[in-house]
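First up is the structure itself, then whatever we jot down about it.
With one protein chain removed, the remaining protein chains of the complex are shown where they sit.
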Amino acid sequence: MTGPDEPAALHATELGFGYRARGDRALRDCGFTVPRGRITALVGRNGAGKSTLLHLAGGLLRPTHGRIRVLGTAPDSAGARTRVALLTQDKPLYPRFTVADTLRMGGKLNASSWDRRVAERVVREGGIALSARVGELSPGRRTRVALALALGKRPELLLLDEPLADLDPVVRTEIMATLMAEAAERELSIVLSSHVLPDLEQTCDWVLLLRAGRVELSEDADALREGHTLLTGHVDEEPALREHTVVHRRRHGRQLTALVRPRGPVGGSWHVERPPLEEILLGHLQDGAAPKEAAA
Amino acid sequence: MEGDVVEYRIDRQSGIPAYVQIVRQTEQALRMGVLQVGDRLPTAKEVVAATAINPNTVFRAYRDMEQAGLVRSRRGLGTFVTRSLARPGAEDDSPLRADLAAWVARALAAGLERDDVLALVTAALDEHDEQHEHDPGDRGRKQEDA
């Protein structure tokens, strides 16, 4: 898909970040690489550090430890600013601007790379009038305008923090379709965080899973699917799992259900299923001691 | 030569990878004669805009079909059907179809329910497969019908 010499979309080494006010570290010892041209699902529970990671990649925060590179450069460099777009969770826009004003602003702020056609198309696909005031739009339409602003600058890397939260299923699908169509047309890497795991099933081909501030998975989605099996059997069969990685296990009476990353053939008699991505991700998120809940 | 001859529907809950679903739906359309030689498949962007799936999935499905010799992509023009899977017996007005319709009518008259009919057909197909010991490339078919 991309040459081996091309810098990765995201590359972090020993990345750490601590909010001074809270004292604890939101991210610690994160090392991972997300190749270019991928649509990456950034998953994790609340407070796992998803937003922090995206803000670091977008240059809104600076790492307190280690470093992160986007497309091979520092996130707050001028080069990265023109090539990376970040849409934060609150999708901030000026409420008193009209949609046309907002897009004109995009053009003025990105003089060299702005593509008005793309931005206007994204807005039009949502049936949004250019003369509408941003503050009066529904959440879904606001998201679409914010997305138009992000896509209009023709980024090579698009970072989206919970772009689908608070949107109804129809709008979610529409926005996802717009994103995917944009990715189909040109070289665009997308990293999107989401709690809506089913939405990620058919859209993402790379998974970045955070647990309590650490990166647990950074892997191709198909490799994940192929690398996991869901075993159901008698609890007495459990010792057979010893030489494999058990991601998650659940006992119910005499029945044992285990999400396993086998290292070779699994002995014993089991009912074997190939779990969907959603179940694999859930298994990794639930595994072991539950991570600390985010402070309300 | 229209580009909108097929529309893919992706079932997100099925657990079947989207590229497999695209390949199967294309094959089915070819079998039914919905797609014919020379037809242009929708572009990846069109598929993606309609289904909100990962474009790489579509690229992969088209690549697989190209390797199987079903389609050929021409740079800048699109992906075109090069081979038909339509069999004379599968069309709407074929004698086989008429036979099947008559058989279904008899089965229902005999008191069978829809599921019984389907089970009967599946069993007959399985039996046939076992007897003939050949699997013409439809690996996933049994799973799909199950």
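A few comments on the model shown:
Order as written gives the chain letters A and B; numbering starts at 1 within each chain.
The rule is simple: a contact is a pair of C-beta atoms (placed from the backbone, for glycine too) under 8 Å apart; a residue touches a chain by one contact, two chains touch by 3 or more.
Just so it is clear, contacts and distances are computed from a predicted model.
One chain of this complex is left out of the view, and of "Transporter", "Peptide/nickel transport system permease protein", "Phenylacetyl-CoA acceptor oxidoreductase" or "Methyl-accepting chemotaxis protein", the protein name its UniProt record gives is "Transporter". Contacts of the undrawn chain with the visible chains, over the full complex, involve A. Set against the missing chain, the residues A:G16, A:G58, A:G126 or A:G213 yield one that touches it, A:G58.
For the options A:D24, A:D90 or A:E187, the residue in contact with the chain missing from this view is A:D90. From the options A:T33, A:T82, A:T232 or A:T257, the residue with contact to the unseen chain in the full assembly is A:T82. With the whole complex as reference, residues 58-60, 62, 76, 78, 81-82, 84-88, 90, 92-95, 97, 101, 105-106, 108-111, 113, 146, 149-150, 153 of chain A touch the missing chain.
In the analysis below, only the chains that are shown with their structure count from here on.
The centroid of the Cα atoms in chain A and the matching centroid in chain B are 33 Å apart. Those residues of chain A lying in contact with chain B across their complex are 1, 37-39, 173-174, 176-181, 183-185, 198, 201-205, 222, 225, 274-276.
Residue ranges on chain B touching chain A, taken from their complex, read 10, 12-13, 15, 17-18, 43-45, 48-58.
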